[in-house]
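Every protein chain but one is kept in place in this view of the complex.
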């Protein structure tokens, strides 16, 4: 099987088992630049594992993942780490901000991990914080901001490196509807404006409604609803 | 508030301490082991004074030769005892030759029956040594049949080497061997002199105790806080189901109580095991029997009450700034900036307490035990008080650096108190150890320098019993393996009158080769007599004008009270030659003075009044050369005395102290390192989610590992710096107190800080595998 034409990131026949339980059992995936794809499915279905595989955090037991023409599973751990630093961005449900660092330092962290100078990194961070309307929190620590604000800081951090793929794992899971929708609006707007692809793992339909299409994962198998119909 | 409610709350806490699955058990056992080690050390400390007392009592009970100077008449209840101590390799062997003079002769403690001639009873340690291959050389020296062992009541330590051998015909030698031989009708010192203990030694012991116990106390305080975060969460959950804040505090107290009581049990077991082990060990040439190590009941009770009480207090103190809400734990407010003044007050007060005693050791004055303990404790507590302030002050000024550095510094800024608390134990232990080592090094070099023997020409000295023929004995020594040269002399004393001499001087008889070793002779032939003029030490030859040819002198002049004996006169010959002094065979300071005589010039009458002595040059590369010599000497006669001289008599002993201190400090530091590791791991587990997230967006493992290293290393470096300063100060003050010149033992400082640094490294290394495991993406799957 060849990846669908024009896809930025695609996966074929992914299999991954944790012990005796198969988290992924032949899952497929593909995303184009600028596309927002929701990964849906009941909990325990393997949707987070799919995201981890796609992002190169976890190596699948078998199957291929192609990013921008490169075979991800052929890369070394440090190469994949470097790729994650430069090309990917991440937003998780919670607990991702370093509690000791101020918000602006948190946002600047990926740039600094890439070897950027502190000053430049924090300037770029501030720009993104402005776009996500949290620039007034720059001196605050994560424990001093609300959940919605913290999540926006996290989104700003995920976008600060201008990633080509943004991975969001239940980004609104810990937020109320209003905050959740605001975060989703800002996230998808920002991603669209930079033509970044967004892999959005969620179980909420209203969050998934911000996507262009959805992929359903059930029992480790994926189902691309657009292509199926 | 009724008692039943209280008891129920405490019991609930006790239950919580041991439930919670494998993790709960691990935590409980860790706490118990930590507290247990501390308790064991405490119990040992309470037992030490009694152990030393018992040793002292046993020593007094078996004392025989009391230097009383009186000779009691022979009776059916008397016993003649001769001191026949010897050395084997580096160990002292206590030896006594016994000759009972009647059926009611006193038996020495621990001995059931007098050994007959050719028999001996020995201590278990000596028996084992004699029966082993290693003791073969000693067996040659002590060939008597072993007919029994000395019981515990006759020994001062399990590893003591001692023997009693049967002898005959000792009585006739009592007169001439006063101080080595005595007729007694009882063992035990009739007038025990309560020996005033050396104030410096007392100081050392006090400081050792304080320095060892302080970190243990801190360690216990840390140990009861293992799993603190988890406990807080559990307490919050309890609040949620309706317990009020007082109840949660009682439950927490119950948990601490459970851990510390289990710790007491562990500690007692450790102590009992250690006590048995102590029976087989020998530290600083001191060994004890397990039965000596009985903690005084009062002190043991104090430990049993104080440790749980302290554990509860520490827990409540730790909860002081914490508000346990049903939905979680809130640390009360932003921490106030730490104030410096009262923290500085502690060490300053400590110094103030020690200051008045400066120089007391030199004047042989006493040290006030309370002031010493108080001063040392205050200085060391000052470390724990100052460290949080220093860590806070330094960390808040630490500038930017790499990501790893930034992560570590920010974390420290947020919780500098926790960081400081973690290294407090290490800092106190290192400060104490540095001070102690300085004190040991200083005091010890004092003792070492005083020997000042010149051992280039001779290293051993053999004093022969009077009846032994000098020539033949010297030949035997010459034939001994490893002996390179023997200079043998007969020594006596010449007085200007036969009784109550006014002037007197030394007489030394030896061949030309031997005499040349002790004086500069112009020429020498057998038959010559020399007078040594201008000797540094004893100038009576010149002052008393004794070297006047024709003057009549008397060998071994009698004094009032000494037994009668015939006069042995000698006339200073006309052809007396003159000799110049030369530094003594063993001692630079000592010049041989008086008359030197070659064998042919010696009158026959002199033979019995002279003491034979041989100086030996030995080849140290020959294995056990000293013991070969001792064997030969023992073959010459029972009362032959052998001494080995060395330049630095106590060097090796200091090494032992140093090693002991090093090992002790290393153990304490390892203990603290273990607690560091536990809290480090706990902290890492808490951050599992964050770590996984950081890895997800591409953080290098190296970066996170480095940040963990910095996070441990920064407070420890600060702690070690402070510890060095306080340790050196304390050491200097203690040295000044003993009146010893202050010298810094840099090797000691370096090795102690080195161990401290090694602990950091090991803790970091040990936390790396779990860190790497936590950094796996599985951490993201927990929600």
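When the chains are written out, they are named A and B in that same order, and each has its own residue count from 1.
Rule of thumb we're sticking to: contacts are C-beta pairs under 8 Å (C-beta built on N, C-alpha and C of every residue); 3 or more make two chains touch, one makes a residue touch a chain.
Criterion: contacts and distances are computed from a predicted model.
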item	value
Chain not displayed: protein name in its UniProt record ("PadR family transcriptional regulator", "Nitrite reductase (NADH) small subunit", "protein-glutamate O-methyltransferase" or "Ni/Fe hydrogenase subunit beta")	"PadR family transcriptional regulator"
Chains on display which the left-out chain touches in the complete complex	A
Which residue of A:17, A:174 or A:216 touches the chain not shown here	A:216
Touching residues on subunit A - with respect to the absent chain	38, 40, 42, 185, 203-206, 208-212, 214, 216, 218, 223, 225-226, 228-229
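What we mean here is this: only the chains that are shown with their structure count from here on.
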item	value
Interchain centroid distance [CA atoms averaged], subunit A/subunit B, Å	65
Subunit B - residues contacting subunit A, complex	400, 403, 406-407, 410-411, 413-414, 689-690, 693-700, 703, 777-778, 780-781, 783
Of subunit A, residues touching subunit B in the complex	18, 48-49, 52, 55, 57-58, 78, 81-86, 88-90, 92-101, 105, 109-110, 112-113, 118, 141, 157-158, 167, 169-170, 173
